[in-house]
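This part shows chain A:
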Amino acid sequence: MWRIRAIPEVCIGCGLCRVWCKVEHSDSKNIHKAFKPNAPETISCVELEESGCESFAMQCRQCDEPLCAYGCITGAMTKDPDTGLVTVDKKKCVGCWTCILMCPNGVIKRDERNGRSAIKCDLCKDRGFPSCVEHCPNDALVIEESPMNPLAAHSAPLSGSSRGDENILFSEEVDDDE
Partner candidate 1 sequence: MSIATSIEIDAAGLYYKELNAQIRDAVSEGALKVVLKNVTGQRYIGTNLYGTVDRDTLRKLEIEIHGTPGNDLGMFLDGPTITVHGNVMDGSGNTMNHGRIVAHGRAGDITGFSARGGEMFIKGNAGYRVGIHMKEYGDMRPVMTIGGATQDFLGEYMAGGVVIILGLTLKPGEAHYCNHVGTGMHGGMIFLRGNIEPHQIGTGVGMPELTDKDAELLTNYIAEYGRLFDTDVSEIKLEDFTKLAPLSVRPYKQVYAY
Partner candidate 2 sequence: MKIEEHQNNNPSKPAQRKASDFKIRSNRLSEFAVQRDYDRCIKCEVCIKQCSFDVHYRDEEDDLIKHRPENCVGCHRCAVMCPTAAISITPNPAQYRAHGSWSGEHVKDINRQAETGGVVLTGSGNDKAAPVYWDRMLINASQVTNPSIDPLREPMELRTYIGAKPASVKVKDGKLASEMPPQIKIQMPILFSAISYGAISYNVQKAIAEAAEELGTLYNTGEGGLHPDFYKYKDNTIVQVASGRFGVHPDYLNAARMVEIKIGQGAKPGIGGHLAGEKVSESVSITRMIPMGTDAISPAPQHDIYSIEDLRMLIFALKEATNYRVPVSVKIAAVHNAAAIASGIVRAGADVVAIDGFRGGTGAAPKAIRDNVGLPIEFALAAVDQRLRDEGIRNQVTLISGGGIRCAADIVKAIALGADAVYIGTAALIAVGCTLCQKCYSGKCNWGIATQNPYLAKRVNSEIAKNRLVNLVQGWSHEIKEMLGGMGINSIESLKGSRSQLRGVGLTSEELDILGIRPAGM
Partner candidate 3 sequence: MRDLSMVCNPYNEDKVISACSIFGMMDVSGKPFSGEPVFRAMENMHDRGNGLGGGFAVYGIYPEFPDHYALHIMYTSQAARHETEQYLEPRFLVERSEEIPTRKTDGINNEPLVYRYFVLPKIPKQSEVTEEDFMVEQVLRVNAEIDGAFVFSSGKNMGVFKGVGFPEQIARYFRLEEYQGHIWTAHGRFPTNSQAWWGGAHPFCMLDWTVVHNGELSSYGANRAYLETIGYKCTMFTDTEVLTYAIDLILRREKLPPEIFARVISPPLWEEIDRMPEDERKLQTALRSVYGGLLMNGPFSIVVANGSQMIAVTDRIRLRPLTAATKDSTLYFSSEEASIRLVSLELDHVWTPMGGVPVIGKLGALPVPEQSTKRNYTTSTPVEVAR
């Protein structure tokens, strides 16, 4: 089970994680189009927490005890028992925002672009590797295997330095979903 971890010691607060998250969660997935003045609003699932020279990126940590899913009134928010990924099913979500209230980290956003739906970090599962991690200029974001789940121990670990085209995290899952 993979989750993103932020390393505040090397976070330089540049905010590129936020930029690239917005791009990934835009319709066009193109940086220029996503930020065009008249483009539909884009939403970043990452927020940069900053105070003085301390900073770190905050996005969903794919909690082992997903309060958002526990609180979901329609069953739209679920945690995949195999991958550990917490996802929103937009078709089921009615926009009651209970999940937003439940989330201890405040990383679930409102997406009102096409009807009301919650939106949150999905580890860029369509993309294969989280864009924020890939674009962090200082390796301040890493995606790592959770030590909590012993079942995942056999999977290959992924270090921050080995980014690139070989790093496809969810290729199988993507196939299954389609």
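Behind the choice of candidates: all candidates are chains of the complex that A comes from, given by their letters.
Worth a mention:
One rule holds in what follows: a contact is a pair of C-beta atoms (placed from the backbone, for glycine too) under 8 Å apart; a residue touches a chain by one contact, two chains touch by 3 or more; residues count from 1.
Everything numeric in this text was worked out from a predicted model, so none of it was measured.
Note on this complex: chain A touches candidate 2; the remaining options among 1, 2 or 3 do not touch it here. Only residues 9-16, 18-20, 31-32, 34-35, 52-53, 135, 137-140, 161 of chain A touch candidate 2 when the two sit together in their complex.
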